[in-house]
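Before any comments, here is the structure.
Every protein chain of the complex appears in place save one, which is left out.
So, chain A:
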Amino acid sequence: MKLKEIERTAVQVWSPASNHPIYLATGTSAQQLDASFSTNATLEIFEIDFRDPSLDMKCRGILPASNRFHKLIWGSFGNGPSDSSGVIAGGGDNGVLTLFSATQVLTSGTEPVIGRREMHTGPVRALDFNSFQCNLLASGANSSEIYIWDLNNFSVPMTPGAKSQPQEDISAVSWNRQVQHILSSAHPSGKAIVWDLRKNEPIIKISDHSNRMHCSGMAWHPEVATQLVLSSEDDRMPVIQIWDLRFATSPLSQLEGHTRGVLSISWCQADPELLLSSAKDNRILCWNPCIGEVIYELPTQSQWCFDVQWCPRNPSVFSAASFDGWINVYSVMGGSLAAQQKTQADKISSSFNNLDPFGMGQTLPPLQVPEQVAQTTLVPPLKKPPKWLRRPVGVSFAFGGKLITFGLTKAPAQQMQQIPLRQVFISQVVTETEFLARSRELQTALQSGNLLDYCQSKIQAAQLQFEENLWNFLKVNMESESRTKLLKLLGYSKEELQKKITSCLGNGIPEKQHFPEADGLARAAQPAQGSKCSVTEVGTASSSSGFFDSLVSQDMSTLEILVTTDTDGLISQALLVGNFAGAVELCMRADRFADAIILAIAGGETLLRETQMQYFAKRKTKISQLLSSIVQQNWRDVICTCDLQSWKEALAILLTYSRQEEYAQLCDMLGARLESEGEGVLSSEACLCYISSGNVERLAKCWVKNHETSSPLALQDLVEKVMVLSRSIEMLRGSTRPTLGPVLTEQVTQYASLLASQGCLAAAMSYLPHSSDELLIQQLRDRVFHAQGESMGNQQPPPFPYARVHVGPVSHPLPAAKSSSAPEASARRQSPRHPAKVSLKA
């Protein structure tokens, strides 16, 4: 298909392969005149921008030139990055050879012409840059003149040897593509001469002696050093000859397809099996020179195309300059020509309509306007797939951390002939070795059930205090007398505390004599003695009353009843009439709390409770709140109101007093407060509360909130804890594994998919709960199960977690389940993510 076009009567050249963007330089052709008969010469550089779908080329540089051109070439010679666009060499009439700096032309610089010599005789039609040393330029003109120019010293050229006799024109020069000191020249007589610049002489002359060859073009094989092609311009012999210098007596083969003389050829550097030719039969053909077959033909042009050139950088693109004054850029990959052709036709017509070069009021007859093609012209692409489309290597990832690779082997001796490998490698990629090692440890511990040792090793390995605490909590949670041990972990050992209290009170003082005001924690710790978990009895009113009873009986000696009008008197009187409530009220008002309490005990349960409440309302000491809560067994208050800095103490209270059935809930409440109100460290301490309560989901949630879990090891950190906790609960309570909450589900799914990505499919499977409503888990289970192949034995496959869709015509009435050899499942669960998807089965 046609990609770009420009109306120019010009010779053309592409920018070198290394240049980006791609440019096409045009220079006014010396061989033609257009209808304006202008002899002005211009060098223009167009950017060929394939991002732009339009046919326009954008002019990026324009330079008036002193001569028109027979030939343009573009080399990558340049001095430094400021000159990166290379050098354009132009061959003109009268032996003129001009060098242009492409960069200068593109930037409208002040010195676009970097050299100009008039050494040759006649028009300079043959030019070529050496592809190994980009400073070497070969040129050829009339009288068998060939010069080799060094761009670093562009004054005096050298010659490749003595002039060939008889003297004749040089139609083409070309450097060998493999051996840098080999140059060839071609002559209209049909002869080609190969020169060796080291010997400075011609080393071989080739000619088929038919005398009908009339060389218009010549090109070396891009890869085989000894082969070259010659094209013949002679209508009697419109052929392309392929020569091999090893058998230089006659051509290796001859490409015959053009019906009139061949004007130009171009050998694709990216694929030696592609050779372009244009001829006077108006056709542009692409050959596979190896088998002599035409593999592409551009639909017949309206005019001769005198120059075709592959684009060095974009291998599927070539340009064609034709005598109708257009330069077109085409792709050999096929496609439609219709739209573009029409635009060109329109442009041509309109350009002619405006043209009245002879000033006779007459427009030129539309001589060369191509037919208006209304229907689409489909140009088939190259019959032979070009080399550049043949992907030689590849890699792809597959489920389970598998890597699929294939490609060529490089035989070091003959790099050119790469042998395609028939093998495809399936490899296992393991990147997270430390993660896997730790995962295996965890797996072993979970399977053996020996979690205590596992925790112990974790405690020893812990680097952070918090980490150590966590593992301690996890471990203790599984042990007997876990609450006492947890208290110890919080820093409250009963034994040590007893010692402290004893020393504080002095020796010999009986335990029961110390006051409620004594260290609140002593109070907290003491009653727990003897009853590990069930501490409900200790703090109740009845036992307190016993305590005060004994105090009273010791201190009172004689009974005296006052009936005075002061408080004492009033109280006495109230008591006399059994008005306990009044008496207590009076005592309270007089701040005689002990009296009030004692009386209240006598006054009954209700009064005692009210009095306690009043007491706590009135007395505000540092520990009164604690006392209040303990006496009233209001653990909830403790949890809800305690200063978060003393969360450990609050947890200790729960450990000591709270009933088993509310213990977990209270721990969770404390944890929740730490999370929501606490800052920094405190918020992560909530984890300890959740371990105490055995709330795996909350533990996970809190952990995720405070720790990054995106890296494998961080995820491992989390999973170790939640799995140990979850397993320990399972073992202790004998219950089945608790169902996973959303956070845990997400983390465990991630963990399992990470394991799967490292190829640990069995381990991944073990973490995924069998019965989960979570679609993600079901999907992962399905995938991991089947990925394990036959190692799953005759285990029942998990249900297929997708709604099956039958593909194919209805005439196949077989249900998909039978036809599929894929790991099959009986259950067909309608997945919530595809609610609208309807099975298309018949």
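Heads up, the rule we're going with is that contacts are C-beta pairs under 8 Å (C-beta built on N, C-alpha and C of every residue); 3 or more make two chains touch, one makes a residue touch a chain; residues count from 1.
Note that in this section contacts and distances are computed from a predicted model.
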| item | value |
| --- | --- |
| "TMEM9 domain family, member B", "Protein SEC13 homolog", "Vacuolar protein sorting-associated protein 33A" or "N-acetyltransferase domain-containing protein" - which is the UniProt name of the missing chain | "Protein SEC13 homolog" |
| Among A:Arg246, A:Arg390 or A:Lys620, residue touching the chain not depicted | A:Arg390 |
| Candidates A:Thr39, A:Ser108, A:Gln167 or A:Gln428 - the one touching the absent chain | A:Gln428 |
| Residue of A:Leu464, A:Val577 or A:Val807 in touch with the missing chain, whole complex considered | A:Val807 |
| Among A:Ala162, A:Ile204, A:Ala225 or A:Ala398, the residue in touch with the chain that has been omitted | A:Ala398 |
| Residues belonging to chain A that touch the chain removed from view | 1, 3, 20-21, 50-53, 313-314, 316-317, 331, 333-336, 378, 380-381, 385, 389-410, 420-431, 433, 753-754, 756-757, 783, 786-787, 789-791, 800, 802-810, 812, 814, 816, 818-823, 832-837, 840 |
